[in-house]
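The structure is given below, and queries will be raised subsequently.
One chain of protein is taken out of this complex; the other chains stay put.
Coming up: subunit A.
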Amino acid sequence: MKLLTHNVLTSKCIRGVTVGYPLLIKATNVKVSEVEFKPDFVAKVLPKIEWDVLANAAESLGHWQNLPKELPNNYENDTDFLKKIHRVLLEVEVIQGELICPESGRKFPITNGIANMLLNEDEV
């Protein structure tokens, strides 16, 4: 699971959960793998990112690289900045671990980098 995915993933499909966001990450295996850098994609997706959620997630995994606490203005042409964000969003990956719903405490396992969001019959 990439941190971009984590940034948009919720547990709101559980009955009774209203927001289900952000999910808490407990990681036991984190990998950084190279992904082709597309500055225009990063610049375009950034306005949709919940910056605090990204910061907390990356920090908890030890991959925040001293990025600023707030999203700076005029980042479109700041290649260094976009590269760092690219790394955080797309290259850092949780391979094993779990996600925890902030409202219900329900745990979702992450195996081989894939978050298992399947719910039981009595949860939907």
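In the analysis below, a residue touches a chain if its C-beta (ideal position, glycine included) is under 8 Å from a C-beta of that chain, and two chains touch if they have at least 3 such contacts; residues count from 1.
In this text, contacts and distances are computed from a predicted model.
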item	value
Protein that the absent chain corresponds to, by UniProt name, given "DNA-directed RNA polymerase III subunit RPC3", "18S rRNA (guanine-N(7))-methyltransferase", "Postreplication repair E3 ubiquitin-protein ligase RAD18" or "Signal recognition particle receptor subunit beta"	"18S rRNA (guanine-N(7))-methyltransferase"
Among A:Thr10, A:Ser60 or A:Ser104, the residue in touch with the chain that has been omitted	A:Thr10
Touch residues of subunit A, complete complex, unshown partner	1-2, 4-5, 8-13, 20-21, 35-36, 38, 40-41, 44-45, 48, 90, 112-119, 121, 124
